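Here the complex is missing a single protein chain, while all its other protein chains stay put.
Coming up: chain A.
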Amino acid sequence: MNVGIGARVKRKEDKRFITGKGKYTDDVRVENQAYAAFVRSPHAHAKVKGIDKSAALAMEGVIDVLDGGQLTGDGIGNIICGWAVTSKDGSPMNMGPWSALATDRVRYVGDAVAVVIAESQALARIAAEAVEVEYEVLPAVASAAKALAAGAPQVHDNAPGNLIFDWEIGDAAATDAALAGAAHVTEISLTNNRLSPNPMEPRSAVAIYDAAEEHYTLYTTSQNPHVARLVLSAFYNVAPEHKLRVIAPDVGGGFGSKIYIYPEEITCLWASMKTGHSVKWTGDRAEAFMTDAHGRDHVSTARIGFDANNRITGFKVDTIANFGAYMSLFSSAVPTYLYATLLSGQYDIANIHANVRAVYTNTVPVDAYRGAGRPEACYLVERIMETAARELGVDPAELRRINFIRAFPHQTPVIMNYDIGDFEANLDQAMAAADVAGFAARKAEAAGRGKLRGLGYSSYIEACGIAPSAAVGSLGAGVGLWESAEVRVNPVGTIEILTGSHSHGQGHETTFAQIVAERFGLPIENVAIVHGDTDKVQFGMGTYGSRSGAVGMSAIVKAMDKVEAKVKKIAAHVLEASEDDIVIEGGEVKVAGTDKAMGWHEVGLAAYTAHNLPPEMEPGLKESAFYDPANFTFPAGTYICEVEVDPETGTVEIVQFTASDDFGTIINPMIVEGQVHGGIAQGVGQALLEQVVYDDDAQLITGSFMDYAMPRADDLPSYNVNHASTICPNNPLGMKGCGEAGAIGSPPAVINAITDAIGNNNLAMPATPLAVWKAIQAAG
């Protein structure tokens, strides 16, 4: 059976997942286990005047109640944002202090004030209710635009006017001139709605302190355990790296929200040292809504100019990004280098200028969520293109076609250098698969049934595998963005791949094994993928930004290159042939054109017995590589959404959703299609259903699945997923990344389709039945 590149191999990990045998952080049971429960602020903004722990401490089974004064007193550092963004006037970003447990002030509902450590989870929670905190309530603000207004409540003393930074990219004067000289200018104002990530598994941590060794172990729901260890060590002063082991076992979804190091993990580590107990905390769904970093929450206005031939001359954008109450780990990169750098979309635009203001509010911190900046850019670009097409009276596909970039590499005016793509091929494939030619007939037929049928396009582009490290470093990143891999060939020929990528639903144990099995001609069962443990894998940057294929697997390829070279040397020596004549195929290492061969396992054994190795060769067969990409990768494609709207109720049915993606080389089409399905489901969720709502007092009022609408199976269509690929020239496998495309490309396709159906372009996400019905009424 072919298990190599292009094979639809069933996921090796699913046996344990679908039989309930996955091992998640909450499944970890250790000796001397105690449980943490957090005392959280019910106020969006308040001074903490006092904490009365006496009633909680008096309860039998309560081990301790700890607060922020004790935490900072022990030298635990503030939580930081790891990407420095500089304002256009040259001033650094205004990062306010964020202690894992509040010391004197709380800034959002759910901000942790104290932690109870008790002998059971139930007792910890009951005792947390008995901790009395005296608050002096302060005025609060939830909306970023309102937070910028004069007289707004101040969230952090060191961020006057709540402004974190006022950043720009591109040439303002040239863009203004281009717009002034345009034959037509289209203007749009829109909101990118705030989302809650809602991974199936809530966040969890188990912290174990070994007093004899002065060593900590942390099991945690992380997408990047090595980054967690680095930050916990270097910035939060929990322990030096060699005294801290971080393990991220099976993780049930992340979508970005499990990149960051949250107050709870820090507190559990510190509390395990403080109390002498191992400390476990598992958040409930309410805590997930209240404390997991939210996504999106942009308010933007944009103007795009066209010449008389409908070619874009300039694009100007102004965005306000809500950062919440504190700067989360990668928050500053999201509305800047992951957003404004993608504002060229798939189009050849000579002049682009974007201004982004990042703002504190009394809400949960906002950070990367599936797509991270790129969905916001894509939504803006693809909504304004569709709007412009309507204003110009040009077919929206044609307007895109006129403006597509056709020569590569292409340098945009906003940093990105697109390496390769064939945007028209994706558009053509999507239009054929969606039978756009037959749409008029379908629309007429729907009208006969009293339904409004509409069709919307979205031609998205995104940037994955953020790199190279030197470039992102020059833009303010606090870390390098390479990946590591180690290939360990055992004496019996089986292989362990140690990777710095982390799988939390992506199927790495299968996809990664496929390229190894193919390369060395081995059964896929003989390859194991090891990840998520800082004691096993030396270092890695983790999984986010669709990077694990293009960056993580490239590192594996580089390490396999070294293994192959050594294998060939050993075989050439043993078989008395030239290295250049050695080939590896079908589980054998052969001399080409002869019947001389060694079994793969025999080479492994030869490497470890070292009885007959070439002179000077070290024994063993283990190689590692650190791979730093030369550029981002640029997945792109066109999505076409077709909807039917019931004008009586405003209900939207997605009757067809067609995708044509360019992901470069595809290793496992089944897994890739699954990623696209999931991404589109999340994008449809944003377009139709999901919305985090804070009231005017900054109280979170969508705090459960009763009030926060997630997409369900009956909200979603059967997807028509297609691929038209160009091969990425910048990594050895030619991969681009597929994890986020669905969530990036789909929201504008849905809204473009609905607005096409109802004849009113003024419709915000989420397009609930009420919103759609109102828009229909407003259209008359």
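Quick note on the criterion: a contact is a pair of C-beta atoms (placed from the backbone, for glycine too) under 8 Å apart; a residue touches a chain by one contact, two chains touch by 3 or more; residues count from 1.
Just so it is clear, contacts and distances are computed from a predicted model.
This complex has a chain not shown, and the name its UniProt record holds, of "Cation:proton antiporter", "Carbon monoxide dehydrogenase subunit G", "Nitrate/sulfonate/bicarbonate transporter ATP-binding protein" or "Cytochrome c oxidase subunit 2", is "Carbon monoxide dehydrogenase subunit G".
Considering the whole complex, the residue from A:I18, A:A149, A:I701 or A:I727 that touches the absent chain is A:I701.
Here the missing chain is touched by one residue of A:Y35, A:W98 or A:F289, and it is A:F289.
Across A:V48, A:V115 or A:A128, the residue that sits in touch with the chain not pictured is A:A128. Summary of contacts with the chain left out: across A:P42, A:P139, A:G450 or A:P619, the touching residue is A:P42.
The chain not shown here touches chain A at positions 39-44, 109, 128-130, 286, 289-290, 695, 697, 699-704, 706-707.
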